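I am attaching a structure below and will ask some questions about it afterwards.
Note that this complex is displayed minus one protein chain, with the remaining chains in position.
In order of appearance the chains are A, B, C, D, E, F and G, and numbering begins at 1 in each one.
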């Protein structure tokens, strides 16, 4: 991978040792580093050797945002939107991913379909983003509502939050795939990383000279 | 069935002759009559002998609203809500069912989640209803939004409108069952009859002396 | 939320501290409070500071029924119906929810489809209710039978009780959605709260002046 | 196949010529003959050459009940039970199959879960059978109720009658597999033949000397 | 329940105390007793007070076979058939259930479709049974093969043994429902009790005077 | 809708008359017009009155590309990629949608996973696009391969092409949602419109001053 | 493609003209040609210009077996096995595919699990094959039984023959994937071509010098 581009490691199923050895290999590249789906235990083992890393337990990501990274901030930002407590971890995974990829992120976390007025109070900040990541569990209706109110690309992230006929996120996933608002595309259930990554790819376009 | 209570016949799989013979049997009871899920062919055969009946082709219902029926209108009405063209037939099945059961019905048919402002223009009329029937296909998010804005019972009716990952209405059904708004209950896919019937049972309560 | 209306908190995924802080915020409103889907551990932490709360372990609800609440009891009651041991917890969640919302509740818990005589022994008490919540797992046939015997709205609550081809409540859910008795609407699997809430919304209508 | 035992031909996917050639091969065996799942067209072609055959269009079976067959009637009979119009064809397939296999059959076709009183009016005739075949579509709750009232084996036959979340009979199938009444076993959706065949095998046991 | 007929208690979700109290209530009836789906812990608690009970850990059944029970053995027996190690526990649940119901049971446990010669070595004993219970996991093909070789009713019991596309027994369940051998009916996944119960109801018929 | 922005009409379930009346209403706005999912019959009726429209039968779209539209071409283009004959119609729906929205589109239609060399022959043209729409049926693996070779956003469109375990596009949909290449988001099965629309929203960003 | 290797065209969704143009392009290569999933209409159009082609209507394949093809026959053959009438078309697709690929094929079409003796009568011919293709619908148990009796690779082909809980071949597919006999691998539902192709690849190995 070329310099300046973040290193991304999928932590699931890798031991701390394995992750550390990958990190050794990329040392000196002066890149941001992101490890996703990593448990607290493994993260702590790694932080003992690399105290410059930050671990977000809810989002299960471990990352290093370098100071001397070229900032792409200034032109365009990404809105990460979710309803509240329950989908917050996936939303944070998306937000941190986009930040590691050099984007400015605005978090709008207190809005949900059942209390739609809070969404309207924040709608302008969402509308002015280059792209938004909309995270929702249970019935997953939020991206449809947001999609109808903005004219930029919306990356919808279904979560597995819910019970019964939620079928571990299937309900929210189907809702988003069937949205009658246009300008919505969807990533895998609980794939906050994918949401942030796609939004960042889009946001980078406005910063191209 | 006691007098004054409408006769309801499930038309699917019954011949015109069979339906006519049931109608013979209930003659003289001075009740409204509703036949659901009946094809145009069969309906026309019956209307030749019973020109007092009306057929709604989209909703596939054949019905007779008697003049001398006790009106329960005046106290309370039912709001039947849907997004537009595609879900209209199921909405009409709900509306006519409730009317045959003696209720006043207000149709709010031009509102959808992707263009939420039209919903807000009509929200007061919905809020003042005793109950509402909210019909939606594709992602089926409308009942969640309505449910968050009203404080009466919402009967959600998923429709089979959509394609691909809609799976013939499964998507809308799951959305409604998982709604994070409270006060929502759900009937079968395309069961406009069930939506209208449940709402009518509820609306009758406010007319009990 | 306006005074006199109960505060409802969805406990799943919230820490005891988070729930306590929400409770702080609503203090002094003189409202009933209901926390659903809350574990024993969290409930006990909260009760140490709020000994006026009651915890029902099976139903996983924590609640505070205030003395000076306006009682809506007297006109109309809700029948909560289930087959026995296994669905009892979900039935209790429904019953307590309706009580917190100010309704009188009659519990009819010893009736099931496989021994239908016990249902008939209690049928009059069910028939005289304003609405009933019928809770059933395994094949979930009880709401169909009850729905054929009463003329008020039935809220059907499927439970995840069963094994094998039950698929965690899918079997009971489909049964209820396909009921050939009319006047039945359905909530999510194990959603006792939804059952109680919908029935309470309906029961309130008979108490409106 | 030994003499005296009926010949059974699965008609689906076979041409009239093919079926006729099988019938040639078994000629002279003095056995009853049953062809299942055969279309009207094919049946009529065959009847032109074999006018002794009877075709039941609804049940899609073509059969020949020989006069000189050993009757097993007299000791024990099979009750074939269904709710009404819609499941009648599958019930007839079951009934005729059992008759071709030499059993006495009693048809109880006007009973359903939504109007349970009609079931109780006929319950004694059902209880006195050696075995019953209970056919039901939509939610498929009838076998559970019957199973709780009789002490003989119940063969439950789900049908594909219904719409929406019925998923072509899946709903009724799951209901029957999950029945909390004991003494129920299940055959494939719309497999009236299987229902009648199993019940006949059971009924034959009481006629063994 | 009338005397002489075994008492059956579904143990799942009941405490040892609850089960003991049911057992108190039926004391003195001189009936066999069967508790299904009961954990080792609960069974041991009960055995301390009722040392006459036997617990089968694999089959998870606790039972009491009384000496002075009327034996129906002598005329007819039930064959319980399975492939080997993995389905043995469900087969035992079936066998013990039938024994508690007063039947003679023959266990044929070393036969499977992948090594079909062992099945042929035992086929006569199976063929001479009044009914057979055929238990199979993974692809669940054994009932089809047995059903083609016997002329008595076969109760097929799918088990959840397997992995991957087995989907917890769905594979075996579908196999059995679609069997092209006739005379097969099916009970729920892992429902050894249902298999034994149905077979016992059938076997009793040959012992009726 | 503001001037200069195309009018998009979802043709499914609308009559030719209905579509014509919508077109009347937007006349004089000088906008491109796109009608999706419209049958040949309806399209021909409309073209008789509006001969300036073009109908693409395979893609089922009817559209009007105005001469005096502000072209956004020149900076950035969209690559629409598919494997060949079978997915071509959905690819065309995507391509025309993006063109109606004012984008330059490059069609790369002869590349597939089973003959990967053709993809490599065209990879540079794909890599230089602002975004790509990758359309695939059957196993739907093409977006994963493309996604690994480009660094712009890929909109993956599963199609319902295939048979058997394809389950009408479910197979391709799941493949795309689970892609281990990053930078891929997914729209509904056969939703070529959604693919083109999302890509166009992205491509517009590079043309913003 | 190199000379001597057959040309294979997937006919589904291609016009006769399209297929003819592909055939033009490969003319003179002296290769066998196979067109799969082609309708009678299209096949007849092509045969008018290429009377040397043969069409098999049931198997829906059109093919040209050249005289001067290098025969690989003599060492090794493929057994194509199925139960009878209903799965015959898929079996023929497999057999013809293998023949076009230069293999000797032995058809064993009258064997099925429900009448297992016919299988045993033919088992030696199956055992002596290099590989076998075992085609089965309904419960799909045949490959398990065959797999237990042979020691060569078995390619299992599930068909969509059946009804109800067959779910268009899902039942047979799952059966085959879960087979407890080893040496079985599976292709898509109704994919006779895939069965024949894989078996031919294997059979060619014994003819390599």
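Of note:
In this section, contacts are C-beta pairs under 8 Å (C-beta built on N, C-alpha and C of every residue); 3 or more make two chains touch, one makes a residue touch a chain.
Because the structure is a prediction, the values reported are computed rather than measured.
Here is the thing to keep in mind: the chain we left out touches A, E, F, G in the whole complex. Summary of contacts with the chain left out: across F:20, F:65 or F:181, the touching residue is F:181.
Listed residues G:79, G:95 or G:186: the one in touch with the omitted chain is G:186.
Although one chain is not drawn, its touching partners on subunit G can still be listed: residues 8, 130, 151-153, 155, 173, 177-178, 182-189, 193-194, 197-198, 201-202, 205-206, 208.
Mapped onto subunit A, the footprint of the missing chain covers residues 12-14, 18, 158, 160, 168-170, 173, 188-191.
In the full complex, subunit F makes contact with the omitted chain through residues 83, 112-116, 138-141, 144-145, 147-149, 162, 164-167, 170-172, 174-182.
The definition used in the following text is that only the chains that are shown with their structure count from here on.
Fitting subunit E to subunit F on C-alpha positions gives a rotation angle of 180 degrees, to the nearest 5. Inter-chain centre distance (subunit D to subunit G, centres taken as mean C-alpha positions): 37 Å.
Of all residues in subunit F, those touching 2 or more other chains are 173, 188-189, listed in ascending order.
Taken together, the touching pairs give a contact graph of some other shape, not a line, ring, star or complete one. A complete list of chain pairs in contact reads A-B, A-C, A-F, B-C, B-D, B-F, C-D, C-E, D-E, D-G, E-G, F-G.
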